[in-house]
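This structure is in structure tokens; I'll ask about it shortly.
Of the protein chains in this complex, all but one are displayed in their positions.
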Amino acid sequence: MAKLKELAEWVGAQLVGDENIEIARVAPIEEAGPGDLTFLANPRYAAKLNDCRAAAVIVAPGVESERHSLLICSNPYLAFARILARLCPPASVERRVMDGAWVDPSAQLGKEVAIHPGCHVGPNVRIGRGTILYPGVVLYEGAQIGEDCVLHAHVIVREACRIGNRVIIQPGAVIGSDGFGYAPDGRRYVKIPQIGIVEIGDDVEIGAATCIDRAALTVTRIGRGTKIDNLVQIAHNVEIGEDTIIVSQVGISGSTRIGDHCTFGGQAGIAGHVRIGDDVMIAARGGVPSDVPPGQVMSGTPVMPHKDWLKASMTFPKLPEMRRDVQALKKRLVELENLIKEK
Amino acid sequence: MAKLKELAEWVGAQLVGDENIEIARVAPIEEAGPGDLTFLANPRYAAKLNDCRAAAVIVAPGVESERHSLLICSNPYLAFARILARLCPPASVERRVMDGAWVDPSAQLGKEVAIHPGCHVGPNVRIGRGTILYPGVVLYEGAQIGEDCVLHAHVIVREACRIGNRVIIQPGAVIGSDGFGYAPDGRRYVKIPQIGIVEIGDDVEIGAATCIDRAALTVTRIGRGTKIDNLVQIAHNVEIGEDTIIVSQVGISGSTRIGDHCTFGGQAGIAGHVRIGDDVMIAARGGVPSDVPPGQVMSGTPVMPHKDWLKASMTFPKLPEMRRDVQALKKRLVELENLIKEK
Partner (left out) sequence: MAKLKELAEWVGAQLVGDENIEIARVAPIEEAGPGDLTFLANPRYAAKLNDCRAAAVIVAPGVESERHSLLICSNPYLAFARILARLCPPASVERRVMDGAWVDPSAQLGKEVAIHPGCHVGPNVRIGRGTILYPGVVLYEGAQIGEDCVLHAHVIVREACRIGNRVIIQPGAVIGSDGFGYAPDGRRYVKIPQIGIVEIGDDVEIGAATCIDRAALTVTRIGRGTKIDNLVQIAHNVEIGEDTIIVSQVGISGSTRIGDHCTFGGQAGIAGHVRIGDDVMIAARGGVPSDVPPGQVMSGTPVMPHKDWLKASMTFPKLPEMRRDVQALKKRLVELENLIKEK
């Protein structure tokens, strides 16, 4: 519960309308009711305000409404995120090691750490101040977790892996599983011990059931601010830059290096030992077999420039017709050639 | 163990043969031995009965066999499912809160609930009568589970999510993880708190390690009777209708709405904000970028009618040959054109 005035100050927005409205809830524009705050991320949809019953709306400069109080700011979506975080803080959690948690005596715990029942904190683990472990989190020997992290239920961090500050890990994610490496011995395969680690930067978020493998000898690295969705596979020795977005079910093969501020759409796949520059966008389901220079927008398998893919994939269903055309052309051309020879 | 007569009554089948046979086991048609019951789902394979050593066979009307007692019914596969459920009931489980389970005092448990060691039931959770939690299930604050559900080991249901009655959740599935939503702030990304929930209807089944994200503000919804396989990703704000089949490794992006009685083959991917009508079939690995009207059968990426895709994908390997043909045609046509000009 907050006054609209306070929220405007909170995000540095210009307030037009009734500054004393009490805002209890943030709701989507179609579902907001009296007393609610909503937002209009894209001015093109301003017509939606006509039917919107919200008390107040976060808008970009230039949007007007007689029916609503307005919070005007240059980035309404960002203001929405920040107001939501203020109005709906996460549930408070008791800051202590709860009964039914196993913590090795050699582990070092920061202040205000919360460790739920069923957690297992191994020898020589370090956990920074303010970090929360939900039930069933397992930290193997020597794992290091930074400050103000949230590790949801059943997250596993294996031996010696290092997690930065303010990292959020959704339930069931696995950090530091063995990389997939074998040496052929005739027709059989011998496991190559995976003795490296995973290192995750500050402000990273990792999705549910996502797996990040430890390096064979060195470090699998996820850069600061990178956000990874659910069920993503990141193989051993991969290095990912900062502020990169990886949508669900993407797979990144071993030793690949990815730049800053890239975006990978859902179910994309990247081959091993590939370099992808900064600011690359790979569309959903794109398959990347080789290096991609910075700034490219790519689609398809194997990937090509997105515009080319759009045209080629629209032509694809016409392939059988094209083939018939080509066969017919060949036949008619032969007839024509014979006709001319005869003349 | 049951007499064939009882089984016939159980599924309303017509019995031809020895009604007093004791059936101990149901086995596939190739592996069944004396004393076993088997089934012939498709009358086209009736020849298989010649070598079948089973004592009795569930068949559709019109199938005959002198060697076997027959249970004749209109839907043999359904009768097989029901007889199997009768002959092989799930292992019985002690109905109590077992030692080593943590249950918050504010949680409300129905009668005959089984809660295994290592489970964690948070504050204000409600669990309906007859529900079984296998070891390591974690229910966050305010989660609601219906009656006669089975939540297998390490299933996680996060804050305030609601599960209907008779829902089966395979091991390691995650219900209510945060949706993947961020607001750009320059080149960085700011998390949008995901304060919505997941709501799952009656008689839904959810596969192992499948992830269903909570809505940003509202509800991610799975309709009654829908069956979801392993390792499926369902993003925030998705709504899925009733009796829809979603095979393994499918990904459904945010805010997409799917109708009733659809089927999604394995590894299919659906873009965000898309509407898919009732009775749609998307073949395995289909990529759906936009709306699909009811009743369509689609394949490919991007999807097209399945018949078109079959033809186009058969032509695809001939592309290089077609290209050579086109180049040759161009050359010969130029020659011909020159020849005619000369004449």
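Some observations on this one:
The first chain written gets the first letter, and so on, giving A and B; residue counts start at 1 in each chain.
The rule is simple: a contact is a pair of C-beta atoms (placed from the backbone, for glycine too) under 8 Å apart; a residue touches a chain by one contact, two chains touch by 3 or more.
What you are looking at is a predicted structure, and each value in this text was computed from that prediction instead of being measured.
Within the full complex, the residue among A:C52, A:V138 or A:I276 touching the omitted chain is A:V138. Among the residues A:K5, A:R86, A:H120 or A:R257, only A:H120 touches the chain that is left out of the figure.
Contact with the chain not shown here comes from a single listed residue; of A:A2, A:I195 or A:V297, that residue is A:I195. Of the options A:E19, A:E112 or A:E159, the residue whose C-beta touches the omitted chain is A:E159. Remark: the residues of chain A touching the chain excluded from display are 100, 102, 118, 120, 136, 138, 140-141, 154, 156, 158-159, 172, 174, 177-178, 180, 182-185, 187-193, 195, 209, 211, 213, 217-218, 231, 233, 235, 249, 251, 253, 267, 269, 271, 287, 300-302, 304, 308-309, 311-312, 314-316, 318-319, 322, 325-326, 329, 332-333, 336, 339-340, 343. The chain not displayed touches chain B at residues 26-28, 31, 75, 77-78, 80-82, 84-85, 88, 90-91, 99-100, 116-118, 134-136, 152-154, 168, 170-172, 205, 207-209, 225, 227, 229-231, 243, 245, 247-249, 260-261, 266-267, 284-285, 313, 316-320, 322-323, 326, 329-330, 333, 336-337, 340, 343.
As a working rule, only the chains that are shown with their structure count from here on.
Between chain A and chain B, the centres computed from C-alpha atoms are 25 Å apart.
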